[in-house]
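Missing here: one protein chain of the complex. Every other protein chain is in place.
As written, the chain order gives the labels A and B, with residue 1 at the start of each chain.
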Amino acid sequence: MRRFLARRLAHGAAVIFIAVSLSFLLLHIAPGDPFSATLASASIDPATLAQWRTAYGLDRPILEQYIRFLGQAAVGNFGPSIRYHQPVADVLAAAIPQTITLMGTALVLSFGFGVPLGSWQAAHRGTTTDRIAGTASLIVGSLPEFWLGLVLLLLFAARFPILPSHGAVDPMHDLFPLAERVIDRARHLVLPALTLALLSSASIARYQRATLLDVLPQDFVRTARAKGVAERHVLWKHALRNALVPTIVLAGLSLPALIGGAVFVERIFSWPGMGSVAVEAFAGRDYQLVAGTTVAGAVLVVAGSIVADLLHAVADPRVRAR
Amino acid sequence: MGGTVITGLATDVAQLIPPMIQQVEEKIVADQIFEPLVMSGDEDRLDTGFRPAIADRWSWERDSMAVVFHLNPSARWHDGAPVRASDVRFTFALYTDPTLGSQERPALSRIDSVTVRDSVTAVFWFNARYPQQFYDAGARMLIMPEHALASLPRATLQTSTFARNPIGSARFRLSKWTTSSIELVADTTNYHGRPKLDRVIFVKVADPNAVVAGLSNGELDAGEIASPQDYQKLSAHPALRSHMLPAWDYAFVQFNLADPKRRTQPNRLFGDIALRRALTMAIDRKTLVASQFDSLGTVAVGPMTHAQTMADTTIAIAAYDSLGAATLLDSLGWKLPAGKMVRERAGQPLRFSLVVPSVSPNRMAMAVRLQESLRRMGVQLDLDVMDAAAFTARVARRDYDAAFNGTRAEASIAGLKAYWTVAGADDPAGRNSANYRNPKFDAHLDSAIGARDITTARAHASQAYSVIIADMPAVWIYEPRTAQFTHKRIRTAHVAPTAWWRGLADWSIPEAERLPRDRIGLKMAAR
Partner (left out) sequence: MTPMSDAPFREPGDGGNPAGLSPWRAALRTLGRDRSAIAGTVVLAVLGALAVAAKHVVPYECNAQPNIVALKNIAPSLAHPFGTDEFSRDVLSRVICGSQVSLSVAFLSVMVAATLGTIYGAVAGYVGGMVDSAMMRLIDALLAIPRVLLLIAIATLWNGLGIVGLVLLLGLTGWFGVSRLVRTLVISAREDEFVTAARALGASDMRILGQHILPQVISPVLVSATLAIGNVVVVEAGLTYLGMGVRPPRASWGSVFSDGMISFPSAWWTSVFAGLALVVTVLAVNLVADGLREALNTRQLPAR
């Protein structure tokens, strides 16, 4: 097990190294540099500019800049964000937990709804309800995130104002007592997480249904039936056991898409996560910040997939032996 | 005492160092934390109506060539240190430092120096006598603490700790600053007396729909609304009160009169006044404004707004005349080749790009309307959209052909100096990004600023406006009005038309009407 973990960590480290190098490459083949793209004050004279360039090492040979970049990235230093006037690391440190919270909740909700739905569909396959559920999830899964998010926002924050329309917490959150703080966070999470979860649970239900139908050996069912055990009982037991492994795999695979999909949802709901930060970085032509978000996204995905792989290995011993 | 006001801001506040303030959102927050020597009255008159702020009295010397400010001896910074005259001198040095590039610098050019007579007396020495002396010296600059800033290197001031943790002397203190909101709390030991509110929270709300939703469901207590549909919707809301603000902004398409790459050469298109005239005639400003704003906006009348005292709204701008514009373009050689949509002259299409800031939904929507208007005239307009900072930088670098600019007018006509005088054009770091040069305009403007009385000043101002409008360095498009909505439980003591946020320290919420969040109090603010 430890060897497996070590191998996975090494693999993860290699992936992150490549992602960081890729960011550096992009930064350098792009036109302009962080200082030509935006200048907050027009009257900064060329001499000061040149000073800044030297201070940030932009006039050193590229190999030296690369080593420096790697070293700084290793400790999470991506330089200053010209959009936020803070170090990129600080901006990311504030944003990443927000994205993880949103992601995590959406993941739990979508599996919590999708797996039982898919299993139920498999148990009742061919019936009208199965077909209706299948069509519904096909349609729901085809909706663009920003569209669904907007509809939900208008329904539940404007038309029937029962939920907040923006942010992760109320502006006065810190002053609430503990119970209210929990409720406040939950209220703000509902709409954005629901948007993401609705979309994911559609695919998960489809996948779960198909996997169950694939995986359930017919003779196993026949044997069980011969033994007098209800087919549905067998199905549910099998569903739970077999759901675990592909579910974990699916969770790992869907991480990049989830983190990416959050960008639009975060924008609609003003959720202060990495997606919002990336969009702001784009608006402000903030090179350093954009490099930081890319690497941060990769790190999150790698971390998530290592966790998924670990869980997979725990659940399925065959994996460890590979 | 008590209450919390939550208001929305359209963009992030990046930094709060007064001389480096570029956007109105930064000003809104900074005005709560810092204060000038004197406050101008609600009407923002330049010659009268001033109230003490840091300075509690003042007197003139040397036949009006110097003004002496006596600072309130109990004035304290938020960290407890006393406010001293050396802070005033230091502030002046920052505002006039070329490396910081303050927008106020040109207006402060007639102040020769600031000296310290003793720890509570600061003296401003002028180069010349002019009606706005007192305004420029006392009301323009937000005073900053020397002891907190002197040791910081000027070049990196914007990313210094002070930029995110400002220390001022006004009635609110910064309590918390996250990526989505800025929280200010009452400075309970402030020498002016504590504000009636406990706290003010500025929340970043990017989406205009979210502002409307927030005002509707009570998440936001105050906000500015610019769209006619939203205005109608919120006007019907029982819990909101609205206050129409007079327009102090105007938006215009400015042409770069010089070549973007070589400033000494005229622009290949806009160096020619006839072309500028043709374009002005091709744009039906009245219809464009009516379409976008309904009644919430008027057609602009020049580099001014109707609300300014010096404004002369009678000067004629080239009227909309599509036939005349077409004829003029033809006569200039810009003809429509058979089967094509864009006019050409010597093989070159009549095509240019307009730089637009994405942060202004009004300008974005207007730009699309302009695009179509010009397309019907055979002119191809490309839109180059970017955020506020990138837009400011492009325009400042003069690397554009046309830019959709907007200005918040100030009460004084001196605000035009930085943007349209020859000195501003010649100075590579100057703000005359249109490269507009007309010494006659400069002369009239100076006369207006230096005039002894209002009537003479207005006469000179009129002439200055006539000159610049006739030169058509820009097409003056619209003056948007905004409505300030506030929750009805809030008593806004007075709303200065030029800056609705100035009176925040005097807003209050009667005990009987307080919401649960108003009752939270300050006990936890120390966190």
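The rule we apply is simple: contacts are C-beta pairs under 8 Å (C-beta built on N, C-alpha and C of every residue); 3 or more make two chains touch, one makes a residue touch a chain.
Note that the coordinates shown come from a computational prediction; the quantities given were computed from them, not determined experimentally.
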> For the unseen chain, which displayed partners does it touch in the full complex?
Replying inline: A, B
> For the full complex, which residue in B:K233, B:K335 or B:R514 touches the chain that was left out?
Replying inline: B:K233
> Looking at A:P80, A:P164, A:P272 or A:G297, which residue reaches the missing chain?
Replying inline: A:G297
> Which of these touches the unseen chain: A:I139, A:I162, A:A186 or A:V314?
Replying inline: A:I139
>> Touching the hidden chain in the complete assembly: which of A:I100, A:L213, A:V245 or A:V307 does that?
In response: A:L213
>> Take the complete complex as the reference. Which residues in subunit B touch the chain that isn't displayed?
In response: 209, 227, 229, 233, 287-288, 290-292, 358, 361, 365, 367-369, 371-372, 375, 382-386
> Footprint of the hidden chain on subunit A, which residues?
Replying inline: 11, 14-19, 22-23, 26-27, 30-31, 37, 125, 134, 138-139, 141-147, 150, 154, 158, 199-200, 203, 206-207, 209-211, 213-214, 250, 253-254, 256-261, 263-264, 267, 274-275, 278-279, 281-283, 285-287, 290-291, 293-294, 297-298, 301-302, 305
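Going forward, only the chains that are shown with their structure count from here on.
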>> Report the inter-centroid distance (CA atoms only) between subunit A and subunit B in whole Å.
In response: 40
>> Show me the residue ranges of subunit B that touch subunit A in the complex, using the header's touch definition.
In response: 4, 6, 12, 14-15, 20, 22, 98-101, 155, 158-159, 163-164, 176, 178-181, 183, 201, 203-207, 209-210, 212-214, 216-219, 358-359, 386-387, 389-390, 392-393, 395-397, 429, 431, 517, 520, 524-525, 527
> So in the complex, which bits of subunit A are touching subunit B?
Replying inline: 37-45, 48, 51-52, 80, 82-86, 91, 94-95, 153-154, 157-158, 161, 164-168, 170-172, 174-175, 267-268, 270, 272, 277, 280, 283-285
